[in-house]
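Of the protein chains in this complex, one is absent; all others appear in place.
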Amino acid sequence: MEAIGTVLLAMLAGSLRVSTPFLFVSLGECLTEKSGRINLGNEGVLVLGAMVAYATSYETGSPWAGVAAAAVSGLLLGGIHGAICSLARVNDVAMGIAIMLAGTGIAFFFGKPYVQPSATLLSGIPFGFWSDNAQVRNALSVCPLFLLGIAAAVALHWCFNATRVGLRVRIVGDSQDAALALGLPIDRTRFLATACGSALAGIGGAFLSLYYPGSWNEGLSSGQGLMAVALVVFSRWNPINCIYASLLFGAAGALGPSLQTVGITWGYYLFYAAPYIFTLVVLIITARGGKSLRGMPGQLSIGR
Amino acid sequence: MKPPNPTSLSRRRLLRGTAGAAGLAAIGLTSEQARAAKDLTVGFIYVGPKDDYGYNQAHAEAAAMVKKMPGIKVVEEEKVPETDDVSKTMESMIKLDGATLLFPTSFGYFDPYVLKMATKYKDIQFRHCGGLWTNKDPMNAGSYFGYIGMCQYLNGIAAAHATKTKKLGFIAAKPIPQVLINVNSFALGARSVDPTITTSVIFTGEWSMPVKEAEATNSLIGQGIDVVTCHVDGPKVIMETAERRGIYTCGYHADQSKLAPKGYLTGAEWNWITVYKQFIADAQGGKPIPNFTRGGLAEGFVKMSPFGPALSEAGRKNVTAVKAEIMKGGYSVFKGPLKDNKGNVVVPAGKAYPETAIELESCNYLVDGVVGSTS
Partner (left out) sequence: MSTTATLTTAPASAPVQATDRWYPLRRTTESLLAPAAALAAAALLFSVFLLFLGASPADFLDLVWRGAFGSWFSLQNTVQRAAPLLLTALCVAIPGQLGLVIIGGEAAVVLGGLAATVAALPLLNTSPIIVWAAMAVAGSAMGAFWIGISGWLRARLNVNEVIASLVLSYIGLALFNHLVEGLLRDPASLNKPSTYGIGDGNMLDTVPWLDVHPGLPVGILACLICWVLIYRSSFGFASRVTGGNIRAAQLQGLPVTKLILLACAIGGGCAGLAGAIEVAAEYGRANASLNAGYGYTGILIAFLARFNPLAIMPMAILLGGLGAAGGLLQRRMGLPDATIQVLQGLIFVSILASDTLYGRFRWFQPRGGA
């Protein structure tokens, strides 16, 4: 019984620790997909953002400068994706894979000199200041980026539902004909949505290198950027749901190590795969054969 | 001429006209190589990045020292996977760079890649890090490896002096003998100081997976563990995470004290330059390079990191004293009666396995006091 409690607690703590990059990338992906385009390149953006953030923080001594630089690097890489996909006949899924490759390549290339040095990291906000217990204090030390991510989710949700800009993005994403009829600039909207979405993904990368695990190396991302695409599907293109999806995914990821700390070592590979099994099950349960998913932007290439 | 053993060399390769490779007493240098002895080209191949603060860095640091030796040209390639890619890298170093002495440093390079290349290029010397060579294998190949378990034992002693919760953590890649010996040695070291201490082990399943390693560290800390060590290729993230959470660390592979200036107690390090210096001197002097060499602390193949500020005076004394005992040789960590954590006797009473014991090569248990299981 006690073991179950320990595991659940560890999963909760783990989900708070690892969910932030998922949150940022899925929000960015959500924005891009709302405009009718998909960007698998956010995996590359995440890695590049992590490297740029770490390098900038090391050079300037300011982790927040690092976060800003990561966002800018995402904006640029996403901008390239957005611009090239505006050309006729270019496949956005394939271009995403290309951007992923190029982004990680550039990050690894320029990141070599930053593997060894230690940069200044972001510090958590100590919500546990009232407690004398180190465990509690640690559990309640929250990364400011996590709060920023939640704020971004709320802002994005509000933006889609209550502002002209949000409405335009949704129209462009839902129906090219309607957008044309209204005279909306389709390519420009998608370009901006992709670039801004990638800027968010870049911040997710900054979290990886500047907060948790808080280090730059080539194995830093284990596919978080790609999995974000799946998270967007099961959060039904709703930014608020992205928060829950990221937290759940993070909790599933903490299952493997926390089971082992209570002595359950059997089948650890399978437990480590828990987040993916969980994702697959959710996809299957929520699938609606033959019809498109509720909330899915009509122009999305993966829906056709 | 005695034919090579068919179990280690495939028959088909043998039929291709390479018979007798092992029979040739070609361990020395051919006349052509002797002439070029002034200018020896040595190739180092790493499975991961050279600056991983771990396994590959330990080799690369030694390679950097080799580079400064007169008459030596060093060629290096990092991140070479344990696939046919490594045969091609070896071949490329031989054919395009003129390397005559190769150090493929990753364990998984040996079978079949080093064996294949050693059969194909009989004039080239291959020395593989991992202790896998047997006298049935080609004579121009060979193995070197270090017994690092004793260092993990000393790590355990240091950890026992630092822990307050009496719970230690070990983050391991895979439950294979090499790793299990380290886990067990660490736990035994700690229990030699205080038998109530437990060591929790987490297997990540991968040699290098920083996010999982950080998560494992946090999970352990969540259980009240206050000293952590590891056996993964790059311990950087583990050391940094532990330092940030304010717990103690014992290093592995290379010196990681810079990553955890406050909590670093000591560490188990490779000292490969000992091996490389000897091999290269042999090659330059036209002497045969040993085919099989293994050594521990006493032989200088491994070493301990300097003590960190967090280790108490009593701890330092204890570690230093035991280390002196080990340096005398013949020291055994695995002494009977010893039970595994399921209650089975693994070392019968009256028996003792020193680090060179063949019984340890197939170690597949976790000793009493380790929390976790091997499958």
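Letters A and B mark the chains as written, and numbering starts fresh at 1 in each.
Note that a contact is a pair of C-beta atoms (placed from the backbone, for glycine too) under 8 Å apart; a residue touches a chain by one contact, two chains touch by 3 or more.
Predicted model only: the values in this text are computed from it and were never measured.
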With the full complex in mind, choose from A:82, A:103 or A:219 the residue touching the hidden chain. A:103
The listed residue (B:105, B:178 or B:223) that touches the chain absent from the view is B:178
What is the set of subunit B residues that contact the non-displayed chain in the whole complex? 6-7, 10-12, 75-85, 88-89, 91-93, 95-97, 107-108, 112, 130, 174-178, 205, 361-362, 364, 375
Touch rule applied to subunit A and the missing chain gives residues 40, 80, 84, 87-91, 93-95, 97-99, 101-106, 108-109, 112, 223, 226-227, 229-230, 233, 267, 269-270, 272-273, 276-277, 279-280, 283-284, 287-293, 302-304
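The rule is short, and it goes like this: only the chains that are shown with their structure count from here on.
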I'd like to verify one number: the distance from the centre of subunit A to the centre of subunit B, where each centre is the average of its C-alpha atoms, in whole angstrom. 37
For subunit A, which residues count as touching subunit B in their complex? 6, 9-10, 13-14, 17-18, 112, 115-116, 118, 121, 134-135, 138, 208, 212-215, 217-222, 253-254, 256-258, 260-263, 265-266, 268-269, 272
Subunit A partner, complex, touching residues on subunit B are 49, 51-53, 175, 200-203, 205, 208-216, 218-224, 234, 236-237, 240-241, 244-246, 258-259, 371-375
